[in-house]
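Omission of a single protein chain aside, the complex is shown with its protein chains in their original locations.
And now, chain A:
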Amino acid sequence: MIKPNKNLQVTVLSLGFFFLYAPILSLVVYSFNDSQLVTIWSKFSFRWYGELMHDDELINAAWLSLKIGLMTAFASVFIGTWAGFVLARMGRFRGFALYSAMVNAPLVIPEVIQGISLLLLFVEMAKYIGWPAERGVLTIWIGHVMLCISYVAIIVQSRIRELDTSLEDAAMDLGATPFKVFFVITLPLISQALVSGWLLSFTLSIDDLVLSAFLSGPGSTTLPLVVFSRVRLGLNPEMNALATIFITLVTIGVLTANYFMQKAERKRMAMSA
């Protein structure tokens, strides 16, 4: 057996973590820099955080991203759960393979292609049926939902597959209609998968640049779009401040979600044991 070398282990691990977190750390440090220049340290200050508070364009974009993120998360969970349930439970119906492949396709199709094809579709539709009159929140939302459904469907499908079907049989045997069984037994038992799917969709949507770039219109610029366009015009420590706020929020969010999900997972393991 190969004995792991303790020193080597520590070195490799530190290198790995350094590689992952050094850029983020420097970004956080420089957000508290007073200087206009991103790379030269002058003195500690909250100047850029103050400027951020008065930057209406950024704040509006952040609100818009949040709004689209929430809308996307809810819609994706709703439709994705539906799709996942059908895939896991309907057995092999006609066109099962095609349906299953089509649900999973957005995972592997490059976003650029999805973006272009949706954009072309919307343009054509506007020409013939007059809708959508202009691109905006709605079109971005449709694009994001399209992407996220696949993730939710896969998560939900795998969770439902491992669910003991006799639980649903038992509920029906005790007098609950299939409709009621789904809401009282199935949904609570797959709630964890729904939460995971929701969080994943929300993150994907908030983070998305490519689809949004194709599908946004005047007056509907999401946060990643604003950041991207500003960076092209030259770096500004305000971005560092924004990034720091985001990292803080995300860290808190991830830690809380992890805590609750681990708790639920432990419970689930104990249940199935």
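Convention: contacts are C-beta pairs under 8 Å (C-beta built on N, C-alpha and C of every residue); 3 or more make two chains touch, one makes a residue touch a chain; residues count from 1.
Simple rule for what comes next: contacts and distances are computed from a predicted model.
Student: The chain that is not shown, which UniProt protein name from "Spermidine/putrescine import ATP-binding protein PotA", "Ferredoxin reductase", "Probable glycine dehydrogenase (decarboxylating) subunit 2" or "Hydrogenase maturation factor" does it carry?
Tutor: "Spermidine/putrescine import ATP-binding protein PotA"
Student: Determine which one of A:172, A:210 or A:257 touches the chain that has been left out.
Tutor: Selected residue, touching the omitted chain: A:172.
Student: For the chain left off this view, which of A:137, A:189, A:209 or A:257 is in contact with it?
Tutor: Of these options, the touching residue for the absent chain is A:189.
Student: Against the chain that's been left off, what residues of chain A make contact? List them.
Tutor: Looking at chain A, the ones touching the missing chain are residues 164, 166-167, 169-178, 180, 185, 188-189, 267-268, 270-273.
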